[in-house]
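One protein chain omitted, others in place.
Read from first to last, the chains carry the letters A, B and C; within each, the first residue is number 1.
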Amino acid sequence: MDNTIKKIGIISKPRKSDAGPVLSDLVRWLKERGIEPLMDQETAGLIDFDSPHKRPDIAALSDIILVLGGDGTLISVSRLIGSRGTPILGVNLGSLGFLTEVTLDEMYPLLEKILAGKMSIDERWTLDVAVQRGDKELAKYTVLNDVVINKGALARMILMETVIDGRYLNTYRADGLIISTPTGSTAYSLSAGGPIINPKVGAIIISPICPHTITNRPIVVREDVMIEVTLQTENEDVLVTLDGQEGYPLQYLDKVVVKKSANVIRLITSPDKDYYEVLRQKLRWGV
Amino acid sequence: MDNTIKKIGIISKPRKSDAGPVLSDLVRWLKERGIEPLMDQETAGLIDFDSPHKRPDIAALSDIILVLGGDGTLISVSRLIGSRGTPILGVNLGSLGFLTEVTLDEMYPLLEKILAGKMSIDERWTLDVAVQRGDKELAKYTVLNDVVINKGALARMILMETVIDGRYLNTYRADGLIISTPTGSTAYSLSAGGPIINPKVGAIIISPICPHTITNRPIVVREDVMIEVTLQTENEDVLVTLDGQEGYPLQYLDKVVVKKSANVIRLITSPDKDYYEVLRQKLRWGV
Amino acid sequence: MDNTIKKIGIISKPRKSDAGPVLSDLVRWLKERGIEPLMDQETAGLIDFDSPHKRPDIAALSDIILVLGGDGTLISVSRLIGSRGTPILGVNLGSLGFLTEVTLDEMYPLLEKILAGKMSIDERWTLDVAVQRGDKELAKYTVLNDVVINKGALARMILMETVIDGRYLNTYRADGLIISTPTGSTAYSLSAGGPIINPKVGAIIISPICPHTITNRPIVVREDVMIEVTLQTENEDVLVTLDGQEGYPLQYLDKVVVKKSANVIRLITSPDKDYYEVLRQKLRWGV
Partner (left out) sequence: MDNTIKKIGIISKPRKSDAGPVLSDLVRWLKERGIEPLMDQETAGLIDFDSPHKRPDIAALSDIILVLGGDGTLISVSRLIGSRGTPILGVNLGSLGFLTEVTLDEMYPLLEKILAGKMSIDERWTLDVAVQRGDKELAKYTVLNDVVINKGALARMILMETVIDGRYLNTYRADGLIISTPTGSTAYSLSAGGPIINPKVGAIIISPICPHTITNRPIVVREDVMIEVTLQTENEDVLVTLDGQEGYPLQYLDKVVVKKSANVIRLITSPDKDYYEVLRQKLRWGV
């Protein structure tokens, strides 16, 4: 980790007007320490910060990126990182997130440490997703949490033939299918009945959504497999969605191919919290 | 039960070409016994039966209706019955259904009994569903299995404020919400984690689909309550679907009102099977 | 409801020393109003109250019984009521219970109302449970929450043949079987994957514990059925437990017979809370 930090990108949850005072404070605090803050247009707009950058440029120019908001905002920022590995500091504005575990109170002490060259990083791996039609690749994505194949509101159950490293697993008849990293195990997959998986585990979770066959329980496979899901239903309104934020329409026989990506997301962690504590708080264990 | 049966409506699963021989046989068998078979256009088309009727007329003219197909076909027929209470005989073409428990082998012996005035009826109650916008009622339906509020494929979780007999239950944040009769408990609700409910129980099941809060478990309430669900999410692609066969688009603040209907569906039961046996077979208990 | 209340039984959670000040206060408050407090030995011991009664006598002599503690304490008191229908007021000492929804703050205002002849009652029905060996009845109980057939710690799965109103349901191969009232649906049955059932619903829940066949989902039947469970496993350490508080050892072929009891438990409800609010608080919905 290079530790001469000169530029810190700041990206806030959109339309989050109460982020204003925090941002102003933060900008002053950084400038006092000779650090240049960079903001995207939307964030800059909250405090009349001039010379904002385009979002992708922030990822390219910043030494670290501070995200102010919830897990959704952090995930949208993670899509800008590509192979750069820029560390991300997730600061929540009130309610603890799995990826944004740092509170406003903890932010400045943690920034002090970071500027002093002491930061601890939690590296999260990601999944590469390709959508194929025949022998054409139609689209390509990288996800931190999950890729979901999902039927539309009126559509009936869809059929999804699933193959792992060339071996037939099952043809799911369900509302959809979630393919999730351990990082995503506490997001959508959990709502669909999937297990919690510590992000250090090398595994991918395949969780069907409302499967017709109720023994189609979530299945966990190695992280280094290739998962191919082929839509076996005609004439339906079906989408593949990426981290719940982007979507691509699927046709009959389209194939979604998922495998571990070379890109990683590097989260700056709070020294005061570990994964299990965040888990206990979020799921209200032992309250 | 009036037992002079003169006309039997026959409705087959659409595009089920292997129903042809069964239909021809059945028509001959009925005519030999002085019973007039009535068919809708699609069923008639499978065997060149002349003078077909419109589907709604079949319900009006038949003493009983024989459905050849699966549960989906029977449910589509149930929508034609209205308040008439015409008994329905569900005959499956191969795979046992919860509503179509009679096999082809059992069909003729059972028809003999029915014509001899001996039939046992399993009465299933239904739910009336109204869609309201402001003080306008936009649509009205009756369902045998379930009414489902469902988000589209790309939409994120939707918010559904749910009130029971004027008392606030919860605002579900989920992919959707299933409101089901006991008859529907073994259909979609089961896939969403709901319990199996014997159709004799006077109860309605409310099962959220992939709820964000995982303690939002299915809840069972009395059959005589009024359930009001208000969509609290803007700008989304949301539908209310009726027995999985019809849909109506919902807007922000639209309300879906559900209560027990005065209409019942009268299923003719096999003398050889009871509810628990069908359950064991369908769910492969004790195999 | 007879409303001249002269004697109030008070039963506190055992060994709950912090109940002392509350009890002293309560005794003074009642005496000032001409009401005679009655206590069992354990409760009396917390404040040196003289002339305590035996627990069963409290139920016989009191006009209402105030329970200070959690749901477990209230359930143990409910076993004393028999057919008398003595109203019970459940006051929790800190953490809200499904049956003890009244807080210490609410206690005195509510007692004022009760003494003024205004109390609202929530009537909960119960289950009669008989243990039969051959044609002998070995034991008889009444439960408010649930009757559970349970294997010992080392025993492997047990087989439980289950018959409803003379019709075979299933032979469960599981760790145990929970037969629960709607009142008990939020207790042990919920932990085993059962649904939440509003206490107004006339239904009994049968929830297997860790069933070998994972399609053995909880099933809900009418409240007026007779459920017979026969232990089909030899040489095992198996118990039937009643409301989690009493147990009776079962042998091979012993039968547990469950049906609705004529006895009811009458809970005095808080005017400020309804069932759904307690549910939301206990399960932390919408937090």
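The criterion applied here is as follows: a contact is a pair of C-beta atoms (placed from the backbone, for glycine too) under 8 Å apart; a residue touches a chain by one contact, two chains touch by 3 or more.
As the structure is a computational prediction, the values presented were derived from the model and not from experiment.
The chain omitted from view is touched by exactly one of A:Gly20, A:Pro52 or A:Pro195, namely A:Pro195. Residue in contact with the omitted chain (choice from C:Pro21, C:Pro56, C:Gly247 or C:Pro271): C:Gly247. Looking at C:Glu123, C:Asp224, C:Asp237 or C:Asp272, the residue that reaches the missing chain in the full complex is C:Asp237. Those residues of chain A that touch the chain absent from the view are 164, 167-171, 182, 185, 190, 194-198, 200-203, 205, 213, 215-222, 274, 276-277, 279-280, 283-286.
Seen across the whole complex, the unshown chain contacts chain B at 214-215, 217, 284, 287.
Hidden from this view is one chain, which touches chain C at 150-156, 174-175, 188, 190-193, 209-212, 214, 237-239, 241, 244, 247, 283.
We take it that only the chains that are shown with their structure count from here on.
With each centre defined as the average position of its C-alpha atoms, the distance from chain B to chain C rounds to 37 Å. Each chain gets one centre point, the mean of its Cα atoms, and the points for chain A and chain C are 46 Å apart. Of all residues in chain A, those that touch two or more other chains are 214.
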